[in-house]
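Now for chain A:
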Amino acid sequence: MDRSLRARLEARFGEVLSGPIRQRHDETEIRIAPKDVPDVLGALHDEPEYRFVMLADLAGVDTGEVMQVVYHLWSDTTGDWLRVIADGLSREEPRTPSITFLWKAAEWMEREAYDMFGIVFEGNRDLRRIFMPPEYTSFPLRKDFYLADDAARSPGGGVRPSERSHAPRNSPAGTVRRVKA
Partner candidate 1 sequence: MTAISRTWGRLTLPGKVVFTLVPLLAVLGAGLIAVVVLFGGAAADLVTANLGIVRFAVAATVILVITIPIAFLNIYLEMKVIALMNLRVGPDRVGPWGSLLSVVHGLKVLLKEDFTPTGADAVVFTWAPVVTYGAAVMTLVVLPFAPGLYAQDFNIGLLYFFAVGGLGVVGLLMGGWSSYNKYSLLGGLRSAAQIISYEIPLTLSVVGLLILAGTMSLNQIVQQQSGWFTDWFVFRQPLGFVIFLIAAAAEGNRTPFDLTEADSEIVAGFATEYSGMRFGFFFFAEYVNVFILSALTAVLFLGGWNAPFPVPHLSIALDPGSLGIPLLFLIALVPVVATVVLALPFYLVRSSMRWWVALIVGFLLFNVAAGGLIFAWAFISFPAVAGLVWFLVKAFAFVFLFVWLRATLPRVRIDQLMGFAWKWLLPAALLNLFVTAAAILVVGPRA
Partner candidate 2 sequence: MLDDEVGLFEPIQPNPPRTEREAEFYTLGDGEMLLNVGPHHPSTHGVMRVVMKLDGEKVVDLDPVLGYLHRGVEKLGENADFHQSIAYLDPLEYVSSLFCEWPAVMAYEKLLDVEVPRRAEYIRVLSGELNRIASHTLAMGFQALDLGGITPILYSFIERDEIVEMLAALTGQRMLFNYFRIGGVNGDLNHDFMSRLGDWMSRAATQIEANMGLLNENEIFVRRNRGLGVMDSETALRMCWTGPNLRASGVSFDLRRAHPYSIYPELDFDVPTRNEGDCLARYLLRLDEVKQSLRIIDQCLEQMPDGPVMAKLPRLLRPRPGRAFAAVEGPRGLYGIYAMSDGTDQPFRFRIHDPSFIHLQSFTTLIPGHLIADWMAINASLDPIMGGVDK
């Protein structure tokens, strides 16, 4: 845990943070609104105080209530992974700015997040499905997507008890497994 990093981040980005900075093990976590992503990540990447030059991961997350985009950054100025969570994307129409202007390689990771969650990254010039076939319609990693897509629409309903326990067949629509984000 890098306490100084926390202090630095609070001082620099205090007004854009949408939640408290959390630290656990070797990770520091900040939350921002999607609209602030380009500015915050740009600052983290460019400013010599931070030098987060490496994007270790870009992941979409469906918490069951909102969508999130999670960035993991690495810098030689700190021993921590920095986790930036762009929080509060709506599940109906998730949209967030693309960061391909910072890391070109984010293009495919954003494509993957789009493919799996339907998150639209504005500014990604090649946002199409990457793993699933072009004519595919649903987003498999969303929490209201049960395993075996076709089976989910069939009378058999959900598939294994482990999945069904989260969303029984006759339960009201929209009850999905969720986590307190």
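Regarding selection, all candidates are chains of the complex that A comes from, given by their letters.
The working rule: contacts are C-beta pairs under 8 Å (C-beta built on N, C-alpha and C of every residue); 3 or more make two chains touch, one makes a residue touch a chain; residues count from 1.
Just so it is clear, the model here is predicted, and its values are computed rather than measured.
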item	value
Selected partner (touches chain A in the complex), from 1 or 2	2
Of all residues in chain A, those that touch candidate 2 in their complex	24-27, 29, 53-57, 59, 61-62, 70, 72, 74, 76, 79, 81, 83, 102-109, 112, 116, 125-135, 140-141, 145, 147, 160, 162-163, 177-180
